[in-house]
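All protein chains but one are shown in place.
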Amino acid sequence: MDAQAATALPQGIEFERGETAEEMYVNMGPQHPSTHGVLRLLLKLDGELIKDCIPYIGYLHRCHEKIGENRNYIQIIPYTDRLDYLASMYNNWSYVKAVEALMGVKPPERAEYMRVILGELQRIASHLIWMGTFGLDIGNFTIFMYCFREREMILDLFESVSGQRLNYAFFRIGGMPMDFPETFYNDADGFLEWFKGRLPEYDRVMTDNIIFQRRVQGVGILSEEDAVGYACSGPVLRGSGIRWDLRKNDPYGIYDRFEFDVPAGDRGDVWDRYMVRRLEMEESARIVEQALAQIPPGEIMAKVPKTIKPPAGQVYSRVESPRGELGHFIISDGTPNPYRYRVRSPAYVNLSALPAMLKGCLVADAVAVLGSIDIVLGEIDR
Amino acid sequence: MTAAQVLFYLLAAFTVALALMVVLAQNIVRAAVALIFSFCGLAGLYLLLDAEFLAAVQVLIYVGGITILLLFAILLTSRIAGKGVRVLNEQKLLSGLVAVVLVVLLGAAVRRGFPALAARPPQPENTPAIGELLMTTYALPFEAVSILLLVGMVGAIYLARKEPR
Amino acid sequence: MVPLSHYLLLGALLFGIGLFGALTRRHAISILMALELMFNAVNLSFIALSRYLPGSHMQGHVFAVFVIAVAAAEAAIGLAIVLGLYRNFKTVNVDEINLMKW
Partner (left out) sequence: MRRGATRHSLLVAGKSGRTVDELIQLLAGMGLPGLLAQAAGMLAVCAIIIGYIAVASMFMIWWERKISAHIQVRLGPMRVGGWHGWAQSIADGVKLLLKEDIVPTAADKLVFALAPIVVFATALATYVIIPFGPGLWTKNLNIGVLYYISISSLTVVGIIMAGWSSNNKYSVLGAMRSAAQAISYEVPLVVSVLGVIMVVGSLNMEAIVEYQSSRMWGFFPGHWLVWGQLVGFLVYFTAALAECNRLPFDIPEAESELVAGFHVEYSGIRFAMFFLAEYANMFVVSAIAVTMFLGGWKGPVLTLGFLSPGLAAKLWGLFWFLTKAYFLIFVMMWLRWTLARLRVDQLMHLGWKVLLPIAFLNLGFTGLFLILKDVWWGS
């Protein structure tokens, strides 16, 4: 047993020694279909019961922050895309907002509307991917294709706007580089119409299915105190019953002009986190509709110097990404490169609550709980 | 030799060889697998004895039930078993002697008691006959066995249950 | 035709092998397996006798059914005991389990 434990554990990590001898150490990942990338979970199992769990990360580390310090402010934008590659718009947004705050630039109103529209569409796309892969995690393969069908439409919209389908690098410091093409409004309306018709379809396959409900209800419970204690954010925090959404609680841009609800759960189980995301898709569609109706004509780019040299100082800017509070912290020393560039990644923080959620679950639950956190390894490892 | 004879000696050799493997194999899972196949060989022998009902029950209960339970317990208690572990205790010689003497005695008894009885009397169809016997002549033992099974089940659950903390 | 005595000899041989295993194996589950082997040897004899003896009226089959039922109960309880032993002693080798009370 000891020899086995020694080979399973990385150096310096130790589990509490249990008293029963039926324990088994299992490496879940880094090559495993349900870790959504290269995450490694060390599970201490008693039969199928999870006694303990240690997430072990770093397989995708690529010195994102250090690279940031060696690039000028504009060059960083495409790098941020690669953080949370399923919601690139938000990475752009959070970073650009930080630099704008540092420089004291205010983007024009139309650019703000464009950001909201693209951002909320991105949220829908990200939640769709999450829903599809969550379906795979618990063995429902069909929802995956349904979700990807709609996500494909959103990507088509993004392609018509930015020319890119995944890593857009579309936000600029001070505004947006290009206006929407003429066809965009019609296409976006058409998509929203179609999408609302599809939501009941998802419900039939997932939400209303009794097996699905049994699989997720009461599993992986994260109490309110724990959620706050682990500094969780986004759907994980809201699933635990705390209505905390930066769009409401710390409104940035023009979010105070839209009407939308912040869904929240009450038990903090996988089901609540699922329902929060499921309802958020509807709310995002509502916001996009309002924004499309309100969007004013006008400039899309503020006056910004060619070389960006923010005055010395520091700033922390955050947005509500699909995964939670995505923040960029920048220290400027007045040169064209940031002195320090740091990312507060929501998935990383949320992942730290995984062991708390997993205690006493079964192996099958581990997959569901991990899926319910909605991790993106590109963001966790940076 | 008729087909029945050929089959009998083949199956007998197969069963005995696997039974030897059960008691001598280094690795306990291999022993269990050998046990499964020797049960299958015995089921074949039952078929040769026109006991098709018992052959099916043999496969169903012994192979599908008991040995699966055994394998389950092996997987629970021993990890991939190490090689070179001593599998027999110190009583090898003594118990070997006991077993050999027993077989010789039994063989002698068989030779003396059942001299070359080879003709088979006609036999009723298996399944209904057994069912009828169980429900009429042997109803009491049948009920006793069901109670035994119930007691066994309760006992097994009690023993295997984890102590409440 | 295969004479009855061959079946009975085969049964005796299997019983002997099972006995040897039950007496010598160290692993508790191995002992259970050897016991099952002995049960089966007996069953074979029962069925063979029932088939060959005139006027046997399937009684051998009925007894074999009972033996199988008892063997199933024995296996379940035996395995539960093995699991209990393993939990308490961290071993299933019966010659290492030499305490009456822990």
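Note that the chains are named A, B and C in the order they appear, and that numbering of residues resets to 1 at the start of each chain.
Here is the rule we use: a contact is a pair of C-beta atoms (placed from the backbone, for glycine too) under 8 Å apart; a residue touches a chain by one contact, two chains touch by 3 or more.
No experiment lies behind these values; they were computed from the predicted model shown.
Novice: What are the shown chains in contact with the chain that isn't displayed?
Specialist: Computed over the complete complex, the missing chain touches A, B.
Novice: Sort through A:Gly139, A:Pro177, A:Pro305 or A:Gly334 and give me the one touching the missing partner chain.
Specialist: The single option touching the absent chain is A:Gly139.
Novice: Suppose we count only contacts with the excluded chain; which residues of chain A make the list?
Specialist: 24, 26, 32-34, 47-48, 135-142, 144-146, 149, 205-206, 209, 211-212, 214-215, 362-367
Novice: Taking the full complex into account, what residues of chain B touch the chain not shown?
Specialist: The list for chain B reads 2-4, 7, 27, 29-30, 33, 36, 47-48, 50, 52-53, 56-60, 63-65, 67-69, 71-72, 75-76, 80, 125-127.
Going forward, only the chains that are shown with their structure count from here on.
Novice: Could you tell me the distance, in whole angstrom, between the mean C-alpha positions of chain A and chain B?
Specialist: Computed from C-alpha means, the inter-chain centre distance equals 59 Å.
Novice: In angstrom, rounded to a whole number, how far apart do the mean CA points of chain B and chain C lie?
Specialist: The answer is 6 Å.
Novice: Can you pull out the residues of chain B that are in contact with at least two other chains?
Specialist: Within chain B, the residues that touch at least two other chains are 76.
Novice: Would you pick out the residues of chain C that each touch at least 2 other chains?
Specialist: In chain C, 86-87 touch at least two other chains.
Novice: Spell out the part of chain C that touches chain B in their complex, as residue ranges.
Specialist: It comes out as residues 1-10, 12-21, 23-27, 29-30, 32-34, 36-37, 40, 43-44, 47-48, 50-59, 61-62, 64-66, 68-77, 79-84, 86-87, 92, 95.
Novice: In the complex of these two chains, what residues of chain B are touching chain C?
Specialist: 2, 4-5, 8, 12, 15-16, 19-20, 22-23, 28, 31-32, 35, 38-39, 42, 45-46, 48-51, 53-54, 57-58, 61-62, 65-67, 69-70, 72-74, 76-78, 86-89, 91-92, 94-96, 98-100, 102-103, 106-107, 110-111, 114-121, 123-124, 126, 129-130, 133-134, 137-138, 141-142, 145, 148-149, 151-153, 155-160, 162
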